[in-house]
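The structure's right below; bear with me while I get my questions together.
Yeah, one chain of the complex is gone here, protein chain that is, but the others are all in their spots.
Going in written order, the chains are labelled A, B and C, and every chain counts its residues from 1.
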Amino acid sequence: MSTPLSMEWTLITGGKEKRVNPDENLFEITFEGYKLFPMNETIEIKRNIRADQIGSGEIKELLLKDNTTICKYRLISLHSVN
Amino acid sequence: MSTPLSMEWTLITGGKEKRVNPDENLFEITFEGYKLFPMNETIEIKRNIRADQIGSGEIKELLLKDNTTICKYRLISLHSVN
Amino acid sequence: MSTPLSMEWTLITGGKEKRVNPDENLFEITFEGYKLFPMNETIEIKRNIRADQIGSGEIKELLLKDNTTICKYRLISLHSVN
Partner (left out) sequence: MSTPLSMEWTLITGGKEKRVNPDENLFEITFEGYKLFPMNETIEIKRNIRADQIGSGEIKELLLKDNTTICKYRLISLHSVN
């Protein structure tokens, strides 16, 4: 009678994101476990926890199922790397 | 800069459940706002907050999106009413 | 940037509860990690996860600090064992 979950404030992609066609800026990532993110708010996106920020986005959907979380987010801006 | 949600532990259907075909015992309800339920645990199902329990079920999926929660649950047992 | 926690619906004491004097029916338990319970609602109390219910109570306070949760609850009824 216990449901573990984690509250997240930064989206760490781990390079696992997939573009959701045909919307160019909508991506999907599947995480292990149940995760909650701020919904429809601008949050930081990073490739990994120690990496610099790679952009910002908004979480549009969270699907909690079978101990996984399928997260859809819109990429809002990319930090340019020169 | 804040995401409201509520922790629930009884499923109050309000009579709004829809059967998800072709699985006879899988139902779907859309709630306003973001709601979290115990996942894959047996919980009580009631028609409304003051009603007697009508059965028990397990939450299988929660989809959080656009300030609604689409909840899929499996009906496990019905309380018989004689 | 991630805070793990778990949602709980049953209070599993593990025999670690301490009475909070001078209130006879108020108890305190310290849990590892962050836990959320239904607040001010009647929930089941068990000694361990496989044990029978030993009573019911209401969570009055949750203190989240240093990766522990100090939970104060009021014992409402004890199941008599004859």
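The working rule: contacts are C-beta pairs under 8 Å (C-beta built on N, C-alpha and C of every residue); 3 or more make two chains touch, one makes a residue touch a chain.
Only a predicted model underlies this, so the values are computations on that prediction, with no experimental measurement involved.
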{"item": "Contacting the left-out chain in the complete assembly, out of C:Arg47, C:Lys60 or C:Arg74", "value": "C:Lys60"}
{"item": "Missing-chain contacts mapped onto subunit C", "value": "1-3, 5, 34, 36, 38-39, 41, 60-65, 67"}
{"item": "Sites on subunit A contacted by the missing partner chain, in the whole complex", "value": "7, 9, 36, 38"}
{"item": "Hidden partner chain, residues of subunit B it touches", "value": "1-10, 12, 35, 49"}
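Rule of thumb we're sticking to: only the chains that are shown with their structure count from here on.
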{"item": "Residues of subunit A engaged with two or more neighbouring chains", "value": "1-3, 5"}
